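Quick one: the structure is below, and I'll ask about it shortly.
The complex is shown incomplete by one protein chain, all other protein chains being positioned as in the whole.
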Amino acid sequence: MTRRNSIPDIGRLLVSCPDKPGIIAAVASFLHEQGANIVESDQYSTDPEGGAFFLRTVFHRAGLSAIRPDVERRFAAEVGVPFSMSWNFTAAGVPKRAAIMVSRYDHCLLDLLWRARRLELDLDIGLVISNHPDLAEQVRDFGVPFVHIPVTADSKPDAERRQIELLRANFDLIILARYMQILSAQFLAAVGVPVINIHHSFLPAFAGAAPYARARERGVKLIGATAHYATEDLDEGPIIEQDVIRVTHRNSAEELERQGADVERMVLARAVQWHCEDRVLRHGAHTVVF
Amino acid sequence: MTRRNSIPDIGRLLVSCPDKPGIIAAVASFLHEQGANIVESDQYSTDPEGGAFFLRTVFHRAGLSAIRPDVERRFAAEVGVPFSMSWNFTAAGVPKRAAIMVSRYDHCLLDLLWRARRLELDLDIGLVISNHPDLAEQVRDFGVPFVHIPVTADSKPDAERRQIELLRANFDLIILARYMQILSAQFLAAVGVPVINIHHSFLPAFAGAAPYARARERGVKLIGATAHYATEDLDEGPIIEQDVIRVTHRNSAEELERQGADVERMVLARAVQWHCEDRVLRHGAHTVVF
Amino acid sequence: MTRRNSIPDIGRLLVSCPDKPGIIAAVASFLHEQGANIVESDQYSTDPEGGAFFLRTVFHRAGLSAIRPDVERRFAAEVGVPFSMSWNFTAAGVPKRAAIMVSRYDHCLLDLLWRARRLELDLDIGLVISNHPDLAEQVRDFGVPFVHIPVTADSKPDAERRQIELLRANFDLIILARYMQILSAQFLAAVGVPVINIHHSFLPAFAGAAPYARARERGVKLIGATAHYATEDLDEGPIIEQDVIRVTHRNSAEELERQGADVERMVLARAVQWHCEDRVLRHGAHTVVF
Partner (left out) sequence: MTRRNSIPDIGRLLVSCPDKPGIIAAVASFLHEQGANIVESDQYSTDPEGGAFFLRTVFHRAGLSAIRPDVERRFAAEVGVPFSMSWNFTAAGVPKRAAIMVSRYDHCLLDLLWRARRLELDLDIGLVISNHPDLAEQVRDFGVPFVHIPVTADSKPDAERRQIELLRANFDLIILARYMQILSAQFLAAVGVPVINIHHSFLPAFAGAAPYARARERGVKLIGATAHYATEDLDEGPIIEQDVIRVTHRNSAEELERQGADVERMVLARAVQWHCEDRVLRHGAHTVVF
């Protein structure tokens, strides 16, 4: 993977906190006093009064990297703590270091590898872990390490331990690119970074096995996909992005699956890029996507 | 309602039967022998071998109406019965006589009344039944009778009896344009004609009350609607049409509902028109839409 | 038309100006000092440095209406003038007073009248002007005055004079709901308020007569519509909203036109509502839609 540099002197500030008067004035005045110019700013309050407040600000400050530790310290004291904020400064354009977990379906994996190689995503894919050996060669062709960790009912705790050893502290993001194993709550806690998952979606939903065959039996007219943050309740975490494609009764279950694969890789790529641009803030069961 | 005439000399033939060799040859040769020219023809088999076969053919025959009884009789003897078909001849352009059932939401009802008045739909709306009196004036402004039949838990059997009296044998089609009462299996059997329903759809689905508020809590990115034939399992009948619209975290539950209303009326109008053009064939839990 | 009241104590501030450091800090601090809480805020700069800056802020201030003149005066002195801003304070929820101009196609007109009556739009339709008498009764059924002003090549200057008499100073917005006459630059200047137009759009574009027939000849797969501010170059003003619908070779030119009508009324309704919510800021040949 070619590594991109950050965009010099451009920083991002992400904030979430209880809403109250004066937040934007405080943040904007603080940045202005540091000599920073706000380039982009998105803000959202869940309610006119007493709700939760979210902010994403992109700013330019000549010589930012040299003074950033000082800026962060002063922000904490002058704004962050007084307003009871959770906040985060990031440098724009720095790719997130990501590991991908995958089983046998290759479409989401290859699309991400290919987009990352073209520098379409602010994403640095450093590792692929699979419970099957099938995709090893294709992954290594991209210059990315591939580790095969088989998972059986018995070996699962052991497998998760090995996965955690590889992942913890090494990556900013884990992407489940059609990883067909359920991850334990312990795993999610141990890796300590966001985990993005992709799965098919229909109207109505079809839980369980052979969803495309069952969608065809019901005669659905739209095939969709949902990208979301993984939580303990698999397929139930905060939604980042969704899309659909139109199908007809003429499409076989195999064709539905192929069309679904196209939607899945588009939706996952968009969700990953928005995450990497720090556009997605979590709020309980849902997200704010700026 | 202005009444349209049929398109002279244009007929439609709808067929479903077990698939076997020679069906199309038999139908096409029969029509050719009657002096009919096939204008449109759509055909679908569920499987390459041993599946179900569906056909919709539109044909032109000068002087059709005079000879139609004779054509139908000969078709039965020469093609329909030998191939174990269900079949149906209809005249093109003849509007279906429909009754609409509605509660308080007016968007689907008014859209249908308005499209029917503009002759956009092959639909002749002869009656509106509601369990609330609210929409009486708006309906009567279109020159359509409005009957208020209140429904309570106690009065429901009685109410259904009155509804059936008005509907049975009088209409070709019943449209539930946001009718918020569950209809009994007896009702569906007694009216004896197709019943089209519309309801909101999300990915994932939210059963129960306040679906838009719950969709917002989950942060869905798409709001959808499904039109389907009503069956005993409400909201579970064969799907005719679906569509979605994109929303964001900024939309209030009220805005989601308003956008959902736009999708609902578009989807219902398309489903009704396709039904009226005899484009929708039922097959078990799903439909074939030609 | 039922008239809605403004949402008490909620104001909007719209700003455009040359971008430079400190704008957001200045605006946010000013509002905070007035005791206002920012409820929503969107901001956009065309370039990281030296571009144009746009802001839409929604704020809550108890007792706003009483102090609004004073707030506006102080904003001008302390922020607006120093930053060379164009700015505008509006009260949230106050419907724009609009006149609609229409020829014979009724779909956009009726959709707007109907949505306005349901209070779906922040729009108060006070007058419909048409160069044809056909739609008089339908319009008056909504309680809206209808004025027929015929237009011929000879009478056009006169007709525009009469239109201007009715429109000037009486309305905040003029909507061309398929008004098939070209308006002169003098007309646009004289009415002095924004004029929103809707027209069909295809890929590729088909200028001139019978566009749906020509789109069908080229076999286009998508039928679209564009809502834009009218300028002297008809059909070329800043775009507010666009959408498309999928069609096939089976659709007749008449069906394409009917589908196009559905897209047109959806797109126009969205564009009008965004305009009425003060979400659309013009910038040269394009718009910023917050």
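Just so it is clear, A, B and C label the chains in written order, and each chain counts residues from 1 on its own.
The criterion applied here is as follows: a residue touches a chain if its C-beta (ideal position, glycine included) is under 8 Å from a C-beta of that chain, and two chains touch if they have at least 3 such contacts.
The structure presented is a predicted model; accordingly, all values stated were derived computationally and were not measured.
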Inset, instruction - Quick one: jot down which shown chains the absent chain touches. - result: A, B, C
Legend entry - Which of A:D19, A:D106, A:D122 or A:E241 contacts the chain that the document leaves out: A:D106
Legend entry - Option from B:R140, B:R168 or B:R246 whose C-beta touches the chain left out: B:R246
Legend entry - Touching residues (missing chain, whole complex) on chain A: 106-107, 110, 114, 118, 120, 141, 250, 258, 262, 266
Inset, instruction - For chain C, enumerate the residues touching the unshown chain of the complex. - result: 44, 201-205, 216-222, 224, 226, 235, 238-239, 241-244, 248-250, 284-289
Legend entry - chain B residues touching the omitted chain (full complex): 10, 19-25, 27-29, 31-32, 35-45, 48-49, 60, 246
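Just so it is clear, only the chains that are shown with their structure count from here on.
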Legend entry - Identity of the chain that, by mean CA position, is farthest from chain A: B
Legend entry - chain A and chain B, separation of their C-alpha mean positions in angstrom: 42
Inset, instruction - Compute the distance, rounded to whole Å, between the mean C-alpha positions of chain B and chain C. - result: 36
Inset, instruction - Identify all positions of chain C at which a residue touches two or more other chains, and write them in rising order. - result: none
